[in-house]
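Every protein chain except one is present and positioned as in the full complex.
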Amino acid sequence: MVNDVRRVRDDEGSAPRLLALSDGVFAIAMTLLALDITVPDGLDSAGFAHALGEVMPKVWAYALSLVVIAAFWRGQYQLFHSVRDVDGTVIRLVLLSLGLVALMPFPTTLLAEYPDLPQAVAIYSGAVAAMGAVQLTLAVVVWKRPWLGTSPLPDAIARNDVADLGATVLVFAAAVPLAFVSPTGAKLWWLVLVPVRFVTGKRGKRLREAAQRFRA
Amino acid sequence: MVNDVRRVRDDEGSAPRLLALSDGVFAIAMTLLALDITVPDGLDSAGFAHALGEVMPKVWAYALSLVVIAAFWRGQYQLFHSVRDVDGTVIRLVLLSLGLVALMPFPTTLLAEYPDLPQAVAIYSGAVAAMGAVQLTLAVVVWKRPWLGTSPLPDAIARNDVADLGATVLVFAAAVPLAFVSPTGAKLWWLVLVPVRFVTGKRGKRLREAAQRFRA
Amino acid sequence: MVNDVRRVRDDEGSAPRLLALSDGVFAIAMTLLALDITVPDGLDSAGFAHALGEVMPKVWAYALSLVVIAAFWRGQYQLFHSVRDVDGTVIRLVLLSLGLVALMPFPTTLLAEYPDLPQAVAIYSGAVAAMGAVQLTLAVVVWKRPWLGTSPLPDAIARNDVADLGATVLVFAAAVPLAFVSPTGAKLWWLVLVPVRFVTGKRGKRLREAAQRFRA
Partner (left out) sequence: MVNDVRRVRDDEGSAPRLLALSDGVFAIAMTLLALDITVPDGLDSAGFAHALGEVMPKVWAYALSLVVIAAFWRGQYQLFHSVRDVDGTVIRLVLLSLGLVALMPFPTTLLAEYPDLPQAVAIYSGAVAAMGAVQLTLAVVVWKRPWLGTSPLPDAIARNDVADLGATVLVFAAAVPLAFVSPTGAKLWWLVLVPVRFVTGKRGKRLREAAQRFRA
């Protein structure tokens, strides 16, 4: 069979160890995001109350990046749900995405400390867009190489995932130039993704349920 | 069967990878808690002895948070003992609880550096109450969705777990306003949980043993 | 059978997840040890060469703690080799040992920065002795509860492991008062463990081989 010939040609190892490395990087990046949230030592009561107020933007930036990283983790988790083998291309793409995830604490700190500077908002948007672009490529690669998995991803689900990630990349990439016009505008523009992802999320859930019911 | 129809409707992936991410975050949070315990460089012998004394509150705060985080880890470990599949709600709740666990080094440092300030004690109490509330929700969700697991959680065990977590949430939530009356009082109030958890722990152990004996 | 009744009475969960948490803490502690090795920014060529010399004690302390932590990891790895279930006592002891492992970067930094101060050497010795004491207790507990494992640990192997850990605890505990007499003497005293562990290591290897040959 064609698939078998191709599997012989391509697979390099099993997915679990790559995903273990991946879970490790995601877990550490999520935890390091919070490392920045600190209050100076030795303040008096009033100074402490003031410092707590100062720390709030960092808490918001932490919450935002946590949502972003958790969303990417969940996307990757769904993507590799029925993947058993990985080849060189998949390994390279996963490692590249991990390199970007590990970088996230940097733009998060920028955003927390310079929420009104165009460059900070642009760098944050660019970092998320880059993560999205790598994950999008990964999704397409996995979709087009069904021999890596135990069961091929139905085209309707794959197309919905690609649309979801494509929208993420477009919105955050467009936010890069937008940030130089208006940093606040760019941050509001991010919110466009809330309804978009709500729709693709609902559709994805419905499609996955249908596929499972079909198989059962 | 009803359960099967529901399983088709709900499950999104297998539990192990979610728990691997979770173990990673718990492990890192436990280790980062200790990162704060430092002594300045270049002191003389007397200064060093003094600095060691200064570091003791941080060691105590570390020990306290270690116990808290370890207790939450163990609760989650028991909760997912016979869970095989996870759905979107469970994934979101676990990710939320991980975000709170990753935050713990912050209130721990506050408590170590400002043990007598009401806000520090209130924030610490609030953080633990929030973790407890998320874990409580998670426990109820898992209990009410038996199709996620290999064997349904007996109602008596589930009710005991809910009582245990509910008591944790109540005690720490009540400590938030209490801290503004008396920070030391709020910290002593935490100790109420020691006998409460002792009782629920004993009962839980007895119930689990009975359930296992019944199954065997 | 007696063992079965007891298993029903005692086990709380499976070992793998506890060991995954454990591996996470060991991995992070090992990596954080090295975080301290830094050179200030913005030095000229001569200042940089000088700073590199200053950093050497930190590199040695890192190497020492790495060997210590790696030895404890390997001991725990061997101990849990054929353990399948864990009960509340084992979980508590493992979590306690993880709390001590996570603390190790602190005494390591003390030793690197104050290699000649009695307190620093005493704290380092005490930390290692404490880790050893917990692991020793864990070894005895696992040995006395054969129903937790797939095959009982032969008494000869268990006794050798206990001797090995007992020697570690004794040497490092004796180094605590010794450090106040002579910090350098206490550090030389640690070296007593090299021949001791060499002998117990050889014996342990021989006993494990014999046990395997017997089983095969």
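Read from first to last, the chains carry the letters A, B and C; within each, the first residue is number 1.
To be clear about the criterion, contacts are C-beta pairs under 8 Å (C-beta built on N, C-alpha and C of every residue); 3 or more make two chains touch, one makes a residue touch a chain.
No experiment lies behind these values; they were computed from the predicted model shown.
Asks: For the chain left off this view, which of A:Val25, A:Leu165 or A:Ala179 is in contact with it?
Replies: Of all options in A:Val25, A:Leu165 or A:Ala179, contact with the hidden chain holds for A:Val25.
Asks: Write the list of chain C residues that the hidden chain touches.
Replies: 19-20, 23-24, 26-28, 30-35, 37-39, 41-43, 45, 48-49, 52, 62-63, 66, 70, 73-74, 77-78, 81, 205, 208-209, 212-213, 216
Asks: With the missing chain put back, which residues of chain A would touch it? List them for me.
Replies: Within chain A, the residues touching the omitted chain are 4, 8-9, 11-14, 17-18, 20-21, 23-25, 27-29, 32, 88, 91, 95, 98-99, 102-103, 105-106, 109-110, 113-114, 117, 119-120, 123.
Heads up, the rule we're going with is that only the chains that are shown with their structure count from here on.
Asks: Would you mind reporting the rotation angle for the C-alpha fit of chain A onto chain B, rounded to the nearest 5 degrees?
Replies: 90
Asks: Indicate the whole-number Å distance between the mean C-alpha point of chain A and the mean C-alpha point of chain B.
Replies: That gives a centre separation of 26 Å.
Asks: Which positions in chain C touch two or more other chains at once?
Replies: Within chain C, the residues that touch at least two other chains are 24, 27-28.
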